[in-house]
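Below is the structure I would like to discuss, written out as structure tokens.
Removed from the display is one protein chain of the complex; every other protein chain stays in position.
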Amino acid sequence: MEEKEIHSDVLVIGAGLAGIEASLLLSSSDRKVHLVEKTSYTGGTVIKFEEVFSNMECSTCMVSPRQQELLQDKNINLLTLSEVEEVKGSLGNFTVKINKKARYVDLQNCIGCNACFEPCPVSLKNEFEEGLSERKAIYTPCAGALPNVPMIDTEHCLRFNGKECTACQEACMFEAIDFNQKDEQLKLNVEAIIAATGFTLFDSKQIPKYGYGKIDDVYSAFEFERLYASNGPTEGKLRLKNGKTPKSAAIIHCVGRDQKGYCSSVCCLYSLKFNHYLKSKIPEMEIDEFYTDLCIPGKSHQKFYEKMKETGTNLIRFQDINVDKQGEGITVTYTNGGKKSSRTVDMVILSPAIEPRADSSKLAKILGISHDDYGFFKEEDPDVSSVTTSKPGVFIAGCAQGPKNIQDSVSQASAAVGKILSQSGDK
Amino acid sequence: MSKSKETSTIKTAVLPAKSGTKKAILDFLKNAMDKKNFDAVIIPMRVPAGDSFVYVLIKDVSLLKDAFPLSPVMSVQGARVVSSVTRLGKGDMKIAAVMRPCEIRATIELAKFGQVDLENVTLISMDCPGVMPISDFLSDPEKGMKLFDDAVTSWDDSIMRPVCKICDKSSMIAGDIHIGTLGAKKDTFFMIPKTQKGNDTLEKSDIKIDADLDEWHNKVTTLSEEKKKKRNSANKDLKVKTGGIDNLIDTFSQCINCHNCMKVCPICFCRLCYFDSENVKHSAENYLQIAENKGSIRFLPDTILFQTGRMMHMSVSCVSCGSCEDACPASIPVGQIFSMIADETQKAFDYVSGRDINEPTPLVAYKKDELHEMEDAHD
Partner (left out) sequence: MERKIGVYICECGPNISEKIDIDKVIDAVSLPEDVAVVKRYKLLCSVDGKKFLEDEIKKQGLTHLVIAACSPKQHEKTFMEVCENAGINPYLYQLANIREQCAWVTDDKDEATKKAIRLVKAAIRRVRYHFPLEKKEIACNPDVLVIGGGVAGLEASLQLASSDRRVYLVEKTSSLGGMVDNFEKTFPNMQPGSNLIKQKILDVNKNENIKVFTDSIVEELLGFFGSFEVKVKAKEQDAFVEFDVGAVVLATGSSFFDPKQTPQYGYGTLDNVFTAIEFEKMNKSGKISLKNGKTPKNVAIVHCVGRNEKGYCSQICCMYSLKFARYLKEKIPDVNVFHFYSDMCIPGKSQQKFYDQTKGKHINFIRSSNIEVTKKGDNVQINYSDEDGKANNLPANMVILSPAITPTSDSSQLAELAGISQDDSGFFAEEHEKLNPISTSTEGIYIVGSAQGPKDIPDTLIQAEAATGKILSSLVPGRKIEPEVKVAHISESFCIGCKNCMSVCSYGTITFDEEKKVCVVNEVICRGCGNCVAACPSGAATLKHFTFKQLYQEILEAV
């Protein structure tokens, strides 16, 4: 039997918090890591948040030292704008095909001065900012995104749609913009794979009674995060769509819970965080938190809840709830224990369920692993380990495996690394 | 501090003082030494020349009779004495230190900094009428002695140091035993134990601790409240006079950079004061640069830096003893100023220096929930 070539590189898919943790840990044990990230930036979802519960630590301050470490780490080959197309082979010897889209901006030459944005004639809604502000066809998703190098959105760029335009290139003093870059097909040989592709939020439009997408000032969680963010579309100013300062708000938990069939474990906590967000900017604001069961597990979270309660917020249990426009305001009608009541507020924030990304089943197929009934990557045997899949050598970590908080995502990433390192040790 | 709650549960001993309190205290000490409860006593004594008083560590019990528990001047702050003796270790001897409340408090602060080992030391304080400014006493020691004796009898502080006149803690029980003379019936005085050590010391001398403290407590509370009013008023005036950078510069313009105030301060225990170190000595280049930037530079430079720097370092432990003011050759009211600021810095942290040996100093105590008034508001 011929000797199988054994490689020691590891492929990590997803450069969110779990992916970053796994990559840094692998690198410190001298493994080479190929970190494949679909977007142009690292940090995943967490960098959308201004603060994280329960100590209200600045989210970007928390993450950016790790992002910096990642960018400067010689063992980590960061491949942004890349996706995994094909995986063949088995533990110790996977052959992976990566499709690396061209950024059209040179990562070495670009110094992140942003001079190329202004002259670009194309403006469109910024997805990172949840459509609340605009970006150009050449852009970085937000101030402070790392790597601090823009990309060209070829779908909307004039030049890539046949028009003559070199506005960005002319503005660049470092010859960093290269329209001749091409998409690449990379082939990597790796020992193991960690899929840490994160999550998205349930689309509240699917439940019309919340009025999302119909009523102004009904926001989904990510939108509200960006409104509050100091590097967001309003630089942190909380204003209604008509420009006025809101005096009251309703935060509705468990949006989509019945549809998804599970509790997303972090929403009660981040909803309480939203309470802090609102009170810190507008101390006189009246806030109603609508919840079904309060889920605040963990040794430090109840204290957080008590502190939030002290700010004067009303905690209202509900079984059924409806959101309607009523004149200038928004009326939230709810039932609790058979009784029907209503509150009128200026704005509504919805806390939707965590769900797998739309392309996660495609990735599962490519990796040769299965997904569970909810679409999350499936662990082989939850009583044995929640990071190993039915395919030896392919591990899962973070919210791609199931809804969880940052702490648990990071632990899973370390655990996946632990599995890889201890398996190799026995060879 | 709810004194009435404290003292209503504390019991005291009442001792006879037929030949005067001074003799009674010395008798107690002699007794205790004879019984081997103490091996030595730290207590003030008049110098042979008669014109001053110093602390003496007495081993020979026969010399006790010449001691002065309540001396008219404080030549050396008592805490420095206890620190000298025990800084490098407690030693085998059991020592009683008889000092003013502010000296006891400073000793306790020093214990928190590892500069004093209290294990074999029993701290005995007493109701303090104040001490005279050294220069006043030295100008005519005999007259000074008479004035002081009268002041003790009438409990009148008009001849005392400026900081003593506004001291509201002159009867603070900070050590192991406190000698209470105020409110005591004629020819008696109180010995009030605060700690277990204090209790044991009295019991070993066969002294019963079974009397009530109300008389002393009421007198002390009344006096303390009066003093407090005086203090607040004096501080307010002083703040106006010395507040703001210009007034501060004016106030310290006579400073001759001798650093005496730091040298005599019990809380300034650093081996090499920061402000004597290389860190504040600069090159010619640097000085010339400053002269260029500002037009001129006064020498020796950094007077205010020294004063405020020292204040920053020791203010939360300052006991308002006034030794610094006694030592200042330029007659700057430095003791009053430091004392006024110490009140504010200690108040900000809810801290009283020397109040409790188990109370950590603000520098090393972290409380999550404090000083909210210092936080920036969100915009």
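All chains are identified by letter, namely A and B, in their written order; residue positions are counted from 1 within each chain.
Following the convention adopted for this analysis, a residue touches a chain if its C-beta (ideal position, glycine included) is under 8 Å from a C-beta of that chain, and two chains touch if they have at least 3 such contacts.
These numbers come from a predicted model, not from an experiment.
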item	value
From A:R66, A:R135, A:K273 or A:R357, residue that would touch the chain that is not displayed	A:R66
Contact with the hidden chain (one of A:K125, A:K163, A:K182 or A:K303)	A:K303
Those residues of subunit B which, in the complete complex, touch the missing chain	87-88, 113-115, 269-274, 277-279, 286, 289, 313-314, 360, 363-364
Where the missing chain touches subunit A, by residue	17, 21, 25-26, 28-30, 52, 54-55, 57, 62, 66, 68, 72, 108-109, 111, 113, 115, 173-174, 261-266, 293-303, 306, 337, 372, 374, 376, 382-387, 402-408, 410-419, 421-422, 425-426
